[in-house]
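All protein chains but one are shown at their positions in the complex.
Order of writing sets the chain letters: A, B and C. Residues in each chain are counted from 1.
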Amino acid sequence: MSAPKKVVLAYSGGLDTSIILKWLQTEYGCEVITFTADLGQGEELEPARQKAELLGIKPENIYIEDIREEFVRDFVFPMFRANAVYEGLYLLGTSIARPLISKRLIEIAEETGADAVSHGATGKGNDQVRFELSAYALSPEIKVIAPWREWDLSSRTKLLEFAEANQIPIAKDKRGEAPFSVDANLLHTSSEGKVLEDPAEMAPDYVYQRTVNPEDAPDTPEFIEITFEKGDAVAINGEALSPATILTQLNEYGRKHGIGRLDFVENRFVGMKSRGIYETPGGDILLEAHRGIEQITLDSGAGHLKDSIMPRYAELIYNGFWFSPEREMLQALIDESQKHVTGTVRLKLYKGSAKTVGRWSDHSLYSEAHVTFEEDAGAYDQKDAAGFIQLNALRLKLLAVRNKRVKS
Amino acid sequence: MSAPKKVVLAYSGGLDTSIILKWLQTEYGCEVITFTADLGQGEELEPARQKAELLGIKPENIYIEDIREEFVRDFVFPMFRANAVYEGLYLLGTSIARPLISKRLIEIAEETGADAVSHGATGKGNDQVRFELSAYALSPEIKVIAPWREWDLSSRTKLLEFAEANQIPIAKDKRGEAPFSVDANLLHTSSEGKVLEDPAEMAPDYVYQRTVNPEDAPDTPEFIEITFEKGDAVAINGEALSPATILTQLNEYGRKHGIGRLDFVENRFVGMKSRGIYETPGGDILLEAHRGIEQITLDSGAGHLKDSIMPRYAELIYNGFWFSPEREMLQALIDESQKHVTGTVRLKLYKGSAKTVGRWSDHSLYSEAHVTFEEDAGAYDQKDAAGFIQLNALRLKLLAVRNKRVKS
Amino acid sequence: MSAPKKVVLAYSGGLDTSIILKWLQTEYGCEVITFTADLGQGEELEPARQKAELLGIKPENIYIEDIREEFVRDFVFPMFRANAVYEGLYLLGTSIARPLISKRLIEIAEETGADAVSHGATGKGNDQVRFELSAYALSPEIKVIAPWREWDLSSRTKLLEFAEANQIPIAKDKRGEAPFSVDANLLHTSSEGKVLEDPAEMAPDYVYQRTVNPEDAPDTPEFIEITFEKGDAVAINGEALSPATILTQLNEYGRKHGIGRLDFVENRFVGMKSRGIYETPGGDILLEAHRGIEQITLDSGAGHLKDSIMPRYAELIYNGFWFSPEREMLQALIDESQKHVTGTVRLKLYKGSAKTVGRWSDHSLYSEAHVTFEEDAGAYDQKDAAGFIQLNALRLKLLAVRNKRVKS
Partner (left out) sequence: MSAPKKVVLAYSGGLDTSIILKWLQTEYGCEVITFTADLGQGEELEPARQKAELLGIKPENIYIEDIREEFVRDFVFPMFRANAVYEGLYLLGTSIARPLISKRLIEIAEETGADAVSHGATGKGNDQVRFELSAYALSPEIKVIAPWREWDLSSRTKLLEFAEANQIPIAKDKRGEAPFSVDANLLHTSSEGKVLEDPAEMAPDYVYQRTVNPEDAPDTPEFIEITFEKGDAVAINGEALSPATILTQLNEYGRKHGIGRLDFVENRFVGMKSRGIYETPGGDILLEAHRGIEQITLDSGAGHLKDSIMPRYAELIYNGFWFSPEREMLQALIDESQKHVTGTVRLKLYKGSAKTVGRWSDHSLYSEAHVTFEEDAGAYDQKDAAGFIQLNALRLKLLAVRNKRVKS
């Protein structure tokens, strides 16, 4: 790979990406463009602009954008249509944000004529894979610079020395080692490393940042209603809201009631296990509600097919293959199923749980006329069940006859 | 089908199966053998014996058995090895009990020379299918009598008239209509019908029988440890226990903390939707714990394969195909995966939730040496990730090149 | 079910459906509308009109239609996009025609105000299921009359007596028993029953009707080129042709070269095994060609996903669920994959086989630059493979370490 001339850097404004910024300038002598996105991580963006300027980035090379609506509308919601969970429990909060960041990096590279992009993910994690697969899928000729895999700044001490040597301001609280590492966006906060590295040990309370401890949540349940159209949430308690606003409000409900905490050991795509603490307050509520509305609007054929491909779909997103033909094929299948996933779910929020307690829809397939224990006025002829069972049993009977015959 | 001569009836001792007992005698003039099982439903069995005798069943034709250990060891535990849930949420508490009852019905029929078995499931539900597919799979020549599909006792009034006309004692509380219908065993209690038929309406509190309301559960969390060997729970808090004893104790923990409540609309195999309230106090804890121990003892290849076939496995159990070659094939796959699923999980029980907060095992695949944020002494070479990503990206790059070429 | 007033009958003009026609008139006293379709079965349709008139059907109630183009365009081609084969070998030639016939029956019923449809499939086969599931899916209130499940004309003798008693003309060759039963359309001919019922016995030569015996096929191979656009065949040897014309021509090539014969024992949806002789001359060629063009235009992610869902898709079509949400979801997935399945395949036809010998496309993903044994000018860095392997191996190494540790 020839040396990059102009690099678009995913820049948070924090110490690590500031060091990367400077390292790119010194190592490659290249022009750096910074991209800082508001994905709902809950941090001010203006300090990132000031810091970028301080590090010598030209104002026209500083991109700062609020992409929360695009994030929820085009990434989070399509994923929730699938009820996607990774390894049974993880709602993919970090995974789903990476392809969008890469998409913007590539778009800015194309606008500015940059020949490379760069990110601050380490060589041990999944995020490097997600950033880079997305980048290459969108721009096959792009160069990707992953400083953590290249440089020799392999200890905290070396990083701080580099920062000091390059006049990078160091916040007081960054002098010492952080007790764990954090990623956040509108869908979730993840914490991992350091004090969390022993999966036998309970995570300390101070790790949790997005949710109150269920013990400290209100002693009285709260009930909310979420309305869906074609599989996407469109209103809370009857008020129509934009995608990002819905997720923001659900996060507030979840935070208050201590919903969405997960202590999890997962299999990384790069081959090792890691332990993370995830908080997905609004996501947990949304998943429960989406399942609730599907219960009455999807038939079993559609629902079971969705369930059967979901693990593969979640794995693709986890592994970084959002921009791949197979993810798009599965999305086509999922979206086809959601045409009638329209209606309203009522949920009870209480001390760490969100539970469906009612659901209704003009699109409902639930037929009280059929299921009733009362007289059903001929809606269903119980005698049909005899034939149904006989033909389902036929092959089992033939097997039993064969197995007895051959053994004896 | 020729008329049955001797019938083994799954007999609860309640009003409905007593009516069936008498109806079999009068309709077919056949000898009736009663089978009453303790599956952990929480009812005394001796009254069933007395009632059977009262209805003229010979003592040697009354079979009363405690099959709780067999139930948990050979049915519940194998199913939990798969983390089986139906349609995302239901732990299959009713489904998994039916094949065992059929198995005993058929064994008793073979011992006693009976040519038929009978059950009290209606023609609208799944249980008829589960009973009968199991029966035919084990005994292809057996006759199955399903009175609810045959007789004309189609209303409560007609049933009570039949009971009175045949000197069947009617408990006072059975005179009126029950407000909902219940099935129970050691794994769960389900309630459905009547007051629960509108899925928009929240289930009334009095429906719940196995768990306290989370609001009434202790205000302080409780922590327990469950130990697994080869995928099965073998001890609680370090005390080795039999399968049924473990589930019984977990039920007690779950009841106390309001764990395992589910308000659910499901797709029946017979083609309609129904709404049920399920309580699976011990099951919810066990599922969470089993996932917790798998997190550190299963590798991703095994885990993802299990996840991908789980929906099919759960569907088979739900639909009544426990005794089928495909369920046995899937079980062989699942059991193969559990050889090292051995270790201990620590859980927090609080106000409706059971959550893993720690797990450890001699069989752990978690490698702190690999995952650490600290120096890893060469356990992992971050530069390997570059090649890993390049080759995973290659086809995506080729796609991108193609797609750009052809469009333009 | 109340008695039907007006019935649309799938009418071939043959003896059996003529008997059904008369039986419907006499049994139910209802008006009968006949629908006779040209699906490429290779029979004249006008005799069916004359016979219907003879049996008293009013001219305006006789529907005769050539639906070959719709059949191939909307049913056969979408299915071939999936490379669908049932149980490894069967190209679903009968299965795929049934939903189209039902669709037209229902449409005619709606146009004419008929309240029922009827077909000549027996109660043992799959076709009754396919006809009726399609009918109900399109018109939930429709009545379906399946005379073979209802009447008592259970022997050849009784059928002929009924025919004679009702002045139904009987062709001379129908007096005796046919040695086997046939279904045919543009995609295939199936033969089953009678002389074919012993699956150990080789099918006699006279069973084959659509293909020459490979031994009698030309001694010289013939080469043809098939061009695809978005997954569908659009031209043969460079000549653009309509869907039905393409299949017709491929049938001619296949017939000549003895291609597409299959001796098969399959599992019917109704629970029994049956043995059929299938001839799918054009279909075999088309499947081979479609696989050939996919080889260079689909990437592995798309191809492997398609392969993994194909058996389920084929099973749905076989079982009669063409008009179901899950088939439509799978079709959306498959169609999404075919956007670039455009290009040309060269095939060698010889003595029973059609084999791809070359393929090319503007949409090709094949990169000689990457795969070459020669110098590749940096297209591919072999050193990347080391990292790729190391990270794929990591979990296997961790497993090996664990397994050695725990055993010892």
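We take it that contacts are C-beta pairs under 8 Å (C-beta built on N, C-alpha and C of every residue); 3 or more make two chains touch, one makes a residue touch a chain.
Predicted, not measured: the structure shown is a model, and the values here were computed from it.
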item	value
Chain not shown: contacting residue from A:S95, A:T344 or A:S364	A:S364
Of C:Y28, C:Y136 or C:F162, the one touching the omitted chain in the full complex	C:Y136
Absent-chain interface as seen on chain B, which is shown	267, 270-272, 298-299, 301-302, 304-306, 309, 312, 321, 324-326, 328-330, 332-337, 391-395, 398
Contact footprint on chain A, counting only the chain that is left out	299-301, 340, 362-365, 367, 370, 380-381, 383-388, 390-392, 394-395, 398-399, 402-403, 405-406
Positions on chain C contacted by the hidden chain, ascending	83, 87-89, 122-124, 128-129, 132-133, 136-140, 146, 148-149, 154-155, 181, 193-194, 197-203, 214-215, 219-221, 261, 263-268, 270-275, 291, 295-296, 299-300, 303-304, 307-308, 310-312, 315, 320, 323-325, 346, 348, 350-353, 355-360, 365-368, 370-373, 375, 380, 382-386, 388-389, 392-393, 396-401
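One rule holds for everything that comes next: only the chains that are shown with their structure count from here on.
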item	value
Chain B and chain C: spacing of chain centres that average the CA atoms, whole Å	40
Of all residues in chain A, the ones touching two or more other chains	267, 270-272, 299, 304, 312, 324-325, 392-393, 398
